[in-house]
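Partial complex: the chains shown occupy the same locations as in the complete assembly.
Naming follows writing order (A and B), and every chain is counted from residue 1.
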């Protein structure tokens, strides 16, 4: 079934009892949102996708800017944001911090207002430095709140987290939508076993936000989440604590293991992906700030060497055989480091990736609609009736 | 009162007697425009702003490009132009001279036509070299006039000066709109005292267009304009002569002092802002053209040293006490060099800037509508009836 065949009226009906509180709000962290918020978001994303596939329009703006600020590279998220802007009727504008005058020492508080006079949404990626990305987004959010409350801005732009140091909600909600689609519905995810596992990559400095986001989102829907990584590749401690709390609250499970096979055993879903040890990311931030180039070179070398002792953390066919019926769903946020394709040895064996290639594309394909839904629900006070009208 | 509360019909009525001649014209220098032109421009900007705040649409295009050419960095103006393009229904496209083939030795005359086949407006920032920016804009203007008259272009794009070596009209008209708003209306500005003053900054090479533009615009509305700067920081002589003429014609005043306190004494408005001495800008242009890197380094050093002898030219609380009732309005085009915020010592004390922070934001907030009004009035032959229709 493609999104074209979905019954939109039914989906709208199915979430009419939810009480989301997303109107006028930003979307920064899934764990700050209620379950109703998350469900409404996913249903809306699903509906927007179905509307688009049916050739129906859901343009809610006839002008205004959607601004993206990318402090790290991006393809998927960049085009997802551009697509969401276009389909909602907004003009895309990228804030290139190099071309602007921001280096002059202008404050975030000021810049945020300066770019917002006709702006409806601001998407930000700032994922490189632990302790910084989320803080920066809050600063932007506070600044536009102040500008709006002082009567300087006609409307308050919605801030959308396109990946920070803590969470990557547009990704993990797309991941979750894929799971709901794959297993039939959100409810069926209860009790399903997912292995969020570290995997070897010959690269360095990959952010922690995906694994942190996955363990804190999937646990809320009652999944049995196992986080696995080699000793030393810890995530931020508070994200572990919260995942434990979510698992308990939902009747799901959460545990950590340092054995990839243990995590994969009997899993319904595997999500093998590399990340840098938190300690390395923190050290790197310190070195970058002090401008210590030699220190950075040494750190990269040490980190790559550390990684290289864990090349056995690869999602091979043998590993996949351990999963439920040998047929767990493979998820990845892409691009994956595929052995013998993008590198000599990486996160996943070529044959495994090939088998799930279109699943990963489908997973990525939810992202533009997740972003559109975040803006939509922040800007539309009565989403049910507006969605119903568009689906006519 | 926010723009949302304005009575649009009344504003339209109030300028129905004006005879602007902006249709089909570019907006390069305020001093080439009649008083009626300037008033019509400001009223239109005010109306467009009010329409937007009321959630009303004033899209006059359903396709076409608005092209920006930035030969210097920009945040505010870049996003203002993008916003104006979006709200008028145009697609924004930036001409990045690095990515294009222009370096091949293509002429301005040719490029201007090549980018204009479906273009309605071209905004240009070229403010670095005395004697160049305005000349370049005229060249672009002539080229598209020729293309249009030869039947090669279906319509002639309107050229908008986003800052040149002479003037910065989108800024100074926003400055003036803020003054009109602050004091009640344009008419009340007559006789009000404004100090356009140089201020210390630990930077170098700031353009002269803002002070030149301010003294040539505010004098036209009968203001009592004092220009103050340390000896050696002269503006272009012809801009002084014209400001004197405007003051005389409007019943305003214009004088120069080399004492900041003298300028601030009893002022209703202060506009303390750094700029480079004209002579330095000219020398710099010569050195840049000859590729004399050492000369440029030496010039920067000498200029910063010269600046450093004038650190007392700062808009401090003590300075502000000298103004009318100690309560003059502080204006700045932003970003300001704020002491202890963006630099150790700069143009303005932190406490002064903080007190007027939202006034400066409001001032900046007029800019998107000033740009939109420039394009609107160049493209719409009967603005009154079109504006009336949109406000229904």
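Simple rule for what comes next: contacts are C-beta pairs under 8 Å (C-beta built on N, C-alpha and C of every residue); 3 or more make two chains touch, one makes a residue touch a chain.
This structure is a prediction, so every number in the text was calculated from the model and none was measured.
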Quick tally, homo complex: 2 in view, grand total of copies 3
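FYI, only the chains that are shown with their structure count from here on.
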When the C-alpha atoms of chain A and chain B are each averaged to a single point, how far apart are the two points in Å? 41
Could you list, by residue number, the parts of chain A that touch chain B in their complex? 62-65, 67, 90-91, 93, 95, 99-102, 104-107, 110-111, 113-115, 117-119, 147, 150-154
For a test of understanding, state which residues of chain B touch chain A in their complex under the given definition. 2-4, 52-53, 57, 59, 70, 73-76, 78-80, 82-83, 85-87, 89, 91-92, 203, 334-335, 337, 341-343, 358, 361-362, 364-365, 367-368
